[in-house]
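Take this structure, written in structure tokens, and hold onto it; I'll ask about it next.
Every protein chain but one is kept in place in this view of the complex.
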Amino acid sequence: MKDEGVWSRASGRGLSRRRLLGSAAAGGATIAGLALAGCGGKTAGTAKSGASGAASKTPQRGGTLTLSENFQRGFDPHILQATDTGMFGLFYSMLIRANPTTYEIEPDLAAKWEVPSQTELVFTLAPNIKWQDKAPASGRPLKVDDIISSYKRIQTNDPKFINKAYLSSVDKMEAVNDTTLKLTLKSPDVTQLGNLAVFSMKILNPEVVEKAAGKFPAAESCVGTGAFVLQATEQNVGSTLVRNPAYFKPGLPYLDQINLKAFGAGTTDFEAEWAAFIAGQIDYRWVPGQDSQKFEAEKKGQYDLGWTGDQIYFITQAQTQKKPWDDPRLQRAMRLLIDHKEFRDQWATTWFGRGRYSAIFGTATADVWDLSEDEYGKYLEFKQPKDDANKEAVQLLSAAGYTKDKPLKFTLAGTSGNGYQSEMTQLAQAQYKKGSQGALDMDIKLFPTAEWATTRAQGNFEYYIGGHSSGGLDPDTYFSSTYKTGGGRNYGHMSDPKLDAMIDKQRTLFDENERKKAVRDIIIYMMDTCPFGSAVPNYILTATPPKLRNFPGQGPTFKWGDHYENIWLNR
Amino acid sequence: MGAYIVNRLWTGLITLFLVTFLVFGLLNLLPGDIVGTLMGDQGYTQAEANKIRHELGLDKPIATRYVLWVGALSHGDFGQSLVNGRPVSKIIRTSFPVSIELAFIALIISSAVGIPFGVYSAIRQDAWDDYAARLVSIVGYSTPAFWLGTVVIVFPAIWWGWVPPLFFVHIEDDPIGNLGFMIVPALVLAAGAAARNARLTRSQVLETLREDYVRTARAKGITGVSLISRHVLRNALLPVITQLGGSVIFLISGAVVVETIFSIPGIGTTLLSAIQHRDYPVISGVDLVIAVLVIGSHILIDLSYKIADPRVTY
Partner (left out) sequence: MIEREQVFIEPAVALPGLTGLLGLVNGARRFSRRRPVGAFCAVVIVALLFIAAAAPLVARQDPLITHTVIKLQPPSTAHWFGTDDLGRDVFSRVVYGARVSLGIGFGGMLVSLALGIIIAVVSGYFGGVTDIVIQRMVDAVQAIPGLIVVLTAVTIIKPSPTSLFVILGIQAAFGGSRLIRSQVFAVKNMPFVDASRSMGASHVRIMWRAILPNVMSLAIISGSFNLIGIILAEATLSFLGQGVQPPNPSWGQMLSGSARPFMVRAPWMGLAPGIVLTITLMVFSLFGDTLRDELDPRLRGSKGA
């Protein structure tokens, strides 16, 4: 009997929870009631200080929540990347979703699911799901075919539909009956279930899709099955959402209304947003690193403080299709020159408050799947002090033909989109310069956000450092998107057949321990061979006012909009 | 006079076409296009990019696209944003009035403060209060608006837990709230503009005070307020008014930074965002409206010269 437990998690955490709930009967694991109890999972997961006791008080109905958000790209999640679609969970639902603290998979539209074999997933929908009461859906019940049509749409063979990869293993989709959906996979793939919980996998109403004909700019085109109905939206100003009285989870949502306000247009102005939070104009904001120490020290009583993992990390990529960046000696030297301790203790602490060592994951994934910091410290690249690593780097550079008298001249690319990215690029440059003792001579070019996407996607760089995300929490999303040959985010076009094979293999490992080991082996293998490196991923300090309960959290790059039905205000 | 007006309007129209075509051309020189934004973070092949470009009509030559655009304009169709499909006319209709309102309020404040300041400074030339006044104005316009704006938002929040209103409300929904929202960014903008007006006014008044006819008036015994208001100001202020005209345009399209910091949904941020995304329809549409405003205001100002001083020949 395969280990059904692994099917219940987006990432592997929660072993103890599985034991707590008792192992499921043969034929499938069910994690029912996790979300339906209205707990939102705050009892497990990362440590939180302050009184949050969600289970200790009875939720109250009513109230308005005010937050910062600017919908700029329309309301079609299928053509957007996951990190742009977080808040869509307010009005759209998914088949399953991930818990914001434990990262376990929870029911959403599907109340339970079964795994008859390694290539079959069978979902049973919750009762009473209705589309919101807006034309042309007008409150009709959800059909299984609606879900299938959304999934088929995600797979549209058009370059705009950038989320196809999350359904790559699916062979057939059928509506077994009115309430049951069956997915048949092409081959055993343990990650496919988790992929259904990626933010962009929202279920849209087929009539609306047909009417919109590809353009979803306005509130009218936004009709979902979620807890809140988008009543009005104005770009660069804000949006208003009201409670969906016909929401299928009984008794939810608690809130009456949510007001979203835009801060700045294009890119959010962090300083204004933060000032607004301090002044109580918005109800929630992550704490900028610059203020985290002060907050932890002074504001413990005023807010519930907690550290949460983030879903981005900071990657360095070499453009292996341009000489001399295909030289493994140069690639390795660049990795060795990065001082991770300085990044973690100085840069990450300054901008976010905390960081940790990880070669390839964001902290949310790293906390579950990665090597520990002590283990990392044993590898030359992470060893302190940096003298040995720098010496090795200088030797490698010299072997590749670059010395102080004949340095390698190149442009280090980065983005100016955020203060922390700009400073990160400058710090990297300083480390490269110092460690290489003059063998590297680089200038920096920072691209504004809009051009940054094109620059990377077209491979128009020699070496870059920048924020990077995988779209999901499972390690496979990182591997397949970035380190596998032909991956959608493999901008430097690295290609290692041995690594590809290792990645394919771990997708088929249904035993949790086996899979964890396989992931670790990949990380260790990549330590010595991967042309891409990284800086340090970050944590986020979240500050929740005590009146706000069950808030799922958000950071600068993503928001858990799909758990808002559990939020209530303690008045 | 009539012939002159017709002439100006006609050449103005030609200039308009010239401008819009220039912008089309300039945009074409910009590397990159909307495809990067649409495809998000994902890598994509040239074939995929070309497919999107073809769908959006971006693979046609510039001249064709220009003609198509002008043709659509004649129907009142400004096209749609490449980023999210919103009609450009709607984008312009919602963001322009906001910028104009902000510019207008800033203009009133800066004139009401700046011009009297400048006159006073001129009268007291080289006295200590002249220097003091000039110092204040120089500090006023040498502080970057984005710095002043950030200070105004951040420090009161930390010290007193107060921020200026940061949420936009429409003037038709809530006029008081709208004004309250606009007043702080308008003050920030006006700080620089007022200082510039003060300096220019000072120099202009100084010059005029030395004119013969002013000396004559003084000799005749006219002094003080009546001297200033009746003899000096009318001539001194002509260039100042020119400057004001120019500064309105600047305020409208140049207030990007203030708009960003104060979350004002105006034309500056719309344009900035459109440039970064290479959203051609939006850029062209916005540019058209700005061009009409600029050319129109130039025509008006030239006309006012002609009326005020018939000696002026063109």
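Read from first to last, the chains carry the letters A and B; within each, the first residue is number 1.
The rule is short, and it goes like this: a contact is a pair of C-beta atoms (placed from the backbone, for glycine too) under 8 Å apart; a residue touches a chain by one contact, two chains touch by 3 or more.
Note that the structure is predicted; figures quoted are calculated from it, not measured.
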**Request:** Determine which one of A:80, A:427 or A:569 touches the chain that has been left out.
**Result:** A:427
**Request:** Could you tell me which of A:179, A:259 or A:346 touches the chain that is not displayed?
**Result:** A:346
**Request:** Please give every residue of chain A in contact with the chain that is not shown.
**Result:** 270-271, 288, 290-291, 342, 345-347, 350-351, 416-417, 419, 422-423, 425-427, 429-431, 434, 443-448
**Request:** Name every residue on chain B in touch with the hidden partner chain.
**Result:** 11-12, 14-16, 18-19, 22-23, 26-27, 29-31, 125-126, 131, 134-135, 138-139, 141-144, 146-147, 150-151, 154-155, 158, 196, 199-200, 203, 206-207, 210, 238-239, 242-243, 246, 249-250, 253-254, 256-257, 268, 271-272, 275, 283, 286-287, 290-291, 294-295, 298, 305, 309, 311-314
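Following the convention adopted for this analysis, only the chains that are shown with their structure count from here on.
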**Item:** Approximate Å spacing (C-alpha centroids) for the pair chain A, chain B
**Value:** 41
**Item:** In the complex, chain B residues that touch chain A
**Value:** 31-33, 35-45, 48-49, 51-52, 80-81, 83-86, 91, 94-95, 150, 153-154, 156-158, 161-163, 166-168, 259-263, 265, 269-270, 272-273, 276-278
**Asked** If you look only at chain A, which of its residues touch chain B in the complex?
**Response** 72-74, 79-81, 84, 158-160, 162, 214-218, 234-238, 261-266, 269, 271-272, 274-276, 278-281, 448-451, 453-459, 469, 487-491
